[in-house]
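With one protein chain withheld, the remaining protein chains of the complex are depicted in position.
Just so it is clear, A, B and C label the chains in written order, and each chain counts residues from 1 on its own.
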Amino acid sequence: MRIGILTGGGDCPGLNAVIRAVVRTANGRYGDSIVGFRDGWRGLLEDRKVQIQNDDRVDRLLAKGGTMLGTARVNPDKLQAGIEQIKQTLDDNGVECLIPIGGEGTLTAARWLSDEGVPVIGVPKTIDNDIACTDVTFGHDTALSIATEAIDRLHTTAESHQRVMLVEVMGRHAGWIAMNAGMASGAHLTLVPEEPFDVDRVCRMIKRRFQHGDSHFICVVAEGASPDPASMTLREGGIDEFGHKIFTGVAQQLGAEIERRIGKEVRTTVLGHIQRGGAPTSYDRILATRFGVHAAEAAHAGESGKMVALHGTRIDLVPLDEATKELKRVPEERLREAAAFFG
Amino acid sequence: MRIGILTGGGDCPGLNAVIRAVVRTANGRYGDSIVGFRDGWRGLLEDRKVQIQNDDRVDRLLAKGGTMLGTARVNPDKLQAGIEQIKQTLDDNGVECLIPIGGEGTLTAARWLSDEGVPVIGVPKTIDNDIACTDVTFGHDTALSIATEAIDRLHTTAESHQRVMLVEVMGRHAGWIAMNAGMASGAHLTLVPEEPFDVDRVCRMIKRRFQHGDSHFICVVAEGASPDPASMTLREGGIDEFGHKIFTGVAQQLGAEIERRIGKEVRTTVLGHIQRGGAPTSYDRILATRFGVHAAEAAHAGESGKMVALHGTRIDLVPLDEATKELKRVPEERLREAAAFFG
Amino acid sequence: MRIGILTGGGDCPGLNAVIRAVVRTANGRYGDSIVGFRDGWRGLLEDRKVQIQNDDRVDRLLAKGGTMLGTARVNPDKLQAGIEQIKQTLDDNGVECLIPIGGEGTLTAARWLSDEGVPVIGVPKTIDNDIACTDVTFGHDTALSIATEAIDRLHTTAESHQRVMLVEVMGRHAGWIAMNAGMASGAHLTLVPEEPFDVDRVCRMIKRRFQHGDSHFICVVAEGASPDPASMTLREGGIDEFGHKIFTGVAQQLGAEIERRIGKEVRTTVLGHIQRGGAPTSYDRILATRFGVHAAEAAHAGESGKMVALHGTRIDLVPLDEATKELKRVPEERLREAAAFFG
Partner (left out) sequence: MRIGILTGGGDCPGLNAVIRAVVRTANGRYGDSIVGFRDGWRGLLEDRKVQIQNDDRVDRLLAKGGTMLGTARVNPDKLQAGIEQIKQTLDDNGVECLIPIGGEGTLTAARWLSDEGVPVIGVPKTIDNDIACTDVTFGHDTALSIATEAIDRLHTTAESHQRVMLVEVMGRHAGWIAMNAGMASGAHLTLVPEEPFDVDRVCRMIKRRFQHGDSHFICVVAEGASPDPASMTLREGGIDEFGHKIFTGVAQQLGAEIERRIGKEVRTTVLGHIQRGGAPTSYDRILATRFGVHAAEAAHAGESGKMVALHGTRIDLVPLDEATKELKRVPEERLREAAAFFG
């Protein structure tokens, strides 16, 4: 059998571990031939590829961050327009099943292909943990660990200086990293995209904490969190008076607003790309490996239009159209659970 | 309401985080009074205790390894004989619900108490991950991370010296740490208590790998793994010619045997207690915190004879007698899944 | 004897370890009485203090980031105006020698006090490593480790996306963190305050690397690096069109400029405060401990106007006025040594 593989979307710890497990299983166990397409869907649009075998080089990928195939973000419209081209490339290369590893965009494109009759088994990937129908995806635990370790460090500095500190973490549409890192690091408040925040309430919480004699305040802010428009207007990027783009995100704007309102020094840290690179945690290596094994097995068993998913301790297959229907946001009860530790 | 709490059995990263979450929820939210018993069940047998409040000191426990209450292993017979004394102490202290945090021994004692009519909500704890009815327990992810990081290090040395290396990890009755650390670190073989190993087969695998030009062989050995008696006899401790106890475990004995049989130098590392101490991973901090919240909520809601448990992403309550019926060992299909990466 | 102690300036991993070692030596060995002043020099200006003893609480400080005494940055003019007040507080508290732990500002104030006849033994502290007369100061190794680990992570993402990445690290006046982290992480270019950079040259290096088929470019930028004015104008903060302060630093401005000039996507990460918090590395714990021991010994031996300093493997005393004469910048030959790995 001939299996295609690609990695799409933003970088994520564990991509290489999935590739290794797919190759190990499909090529190593079943003798399948594996063709890797470069730089996500672009490799299929432009027929750029590489033959991959179950050799020592692939074996070493397990703990390596990034993806040996490269990745790229492709505009969804361009992707939809290119579906025919993609089918052609798959045909030309004799690919009998494609295993795309990626987030919402990649899996949606996978669904389109599947709808067109191309055998596809998707592997969900997102540090943000916002893909539906699976308990969690690989990459999230690593991102969470990095964010938690960073906030651990900020605690001691905030205490020594009696400061308010804001930490912006990834999560444009869902607050999983923020909520989990906030809970793991004992943050005093976490702001997530699921609930608009009220700046007045944030300021009151800070003041109350310092009035009670506590020495610092740490607030985790998801990049996609936004204020209740009645309480503060968020500028969307924009251009400064020199004609340069302004990069300040929600945390920096909130920090400036808090300083203005309560007159306390605020320090803001934007963790940025360090959350999505480097060696995966042991948890993510195992999850990525299991996803890879089961995706290869499913491809080999003739399954299609499915995505591997974690349910409890089992790896199951779920329909791609279920999984791509909507993003998985943090549910109400988890937000309540986390909020019990605020203040 | 008045809630008792204790931590029993071996040390485990996350114990303090559970205590913090119970106190935060029961005392902080509901105003319950919390009495902590010292050194596990011993504190109840000897009425040694401490009042705990939702203060700054407790708040700092989140990332701290160990347990502020102390812990101890108590002989089960002694514990069973002391049940009346324990009930007396609980009565004397006006404890309306007891939250014991511990492994199989502690949870079994909890069940005895519950059978006697004492309200009890157990919290499962084991780095070994061998408690039934829950996907996983806190502490396991930390132990696994430590073992994986150690094996990552051994890989480079084994390669540089072209050596066979054995690593003994914890797991007396179940091979979860061994199997997971082996999978996460790309070990070439993992030996677990669930399946007796054949020394000849181990030796053949090693020889085959080196014949294929590979440069090293890493084997993870659970401390509870044992050889098929036909292939090797394991000495059980014993006394040397000076009358001193011999501490060599299964990995060291297997290492000596491999050296003897195939004449290759073998190095053995016993990870030991570093697997159960220190700061918990972010995963374990979150799980421990959620267990603590839900245990306190259950106690407050008048539940009894139950244990908190992780199912997928939910924390549920399961009957203590279900959970303590038998140990959770690594199932056949997971062993097969892992074995695909051996050799 | 009665010894005063304070920690001044920004947070730095190892401050608590110095306090512990001073207390352990002066109080524990010699029975001296130790008074700690809170929040740096402010504690002396406002007579806020705490008695410290060689107890278990102090013993636990070794691995803890931050400072149990708190710290604050004080305006140098205000400090100079307050010298009489400070002397008064020291007198009132019977302090026979003061041990201030801090950076250039704190040590300069220490020198003023010494010039006025107050016995003072300074302990140099700066993650930036810019204090003269000592090989290195505690805190630098920790900052460097954090920066290196972060850049390690960025490498994999930059490779997967074939991107240019800029990382801004601390170092307003000296490029030690940037140069060392750049060398330790295999960065392709490092920009430091010691040498204005030419944006054209930076762009040429990037283009050349990609032309040679390399897949990514990582550039470490010290926050105090600045462009040759002929090649680019750096905006100094400033106000945007909404009247808000602009926080973009040198790395973000350089990133925008590179994008504009060569049309390649650039990602910028500003590491910020995570570089100065949290548990010190073993190297910094040892250096901080040795500094503390020797400062206490010097105070006890009646020394004054000196600073402890590392020379090779020895801890020496150097005159405070030598140490505060000028900042220690990265010398020419070290920049050349590092530059050999650029490109």
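Operating definition for what follows: contacts are C-beta pairs under 8 Å (C-beta built on N, C-alpha and C of every residue); 3 or more make two chains touch, one makes a residue touch a chain.
Since the structure is predicted, the reported quantities are computational estimates derived from the model, not experimental observations.
Although it is not drawn, the missing chain touches B, C when the whole complex is taken into account.
The residue touching the chain not shown here, chosen from B:R2, B:R29 or B:K64, is B:K64. Considering B:I3, B:L98 or B:L154, the position touching the chain not shown turns out to be B:L154 (whole complex). Only one residue in the set C:M183, C:V220 or C:V270 touches the chain that does not appear here, and it is C:M183. Mapped onto subunit C, the interface with the missing chain covers residues 24-25, 28-29, 56, 59, 62-63, 135-136, 141, 144-145, 147-149, 152, 180-181, 183-186, 214, 281-283, 285-286, 289-290, 293, 311-313, 337, 340-341.
Not every partner is drawn; the one left out touches subunit B at residues 7, 10-11, 15, 39, 64-67, 70-72, 146, 149-150, 152-162, 165, 215, 235, 238-242, 244-248, 252-253, 256, 267-274, 276-278.
Throughout what follows, only the chains that are shown with their structure count from here on.
A straight line joining the Cα centres of subunit A and subunit C is 33 Å long. The distance from the centre of subunit B to the centre of subunit C, each centre being the mean of the chain's C-alpha atoms, comes to 41 Å.
Looking at subunit B, no residue sits in touch with two or more other chains.
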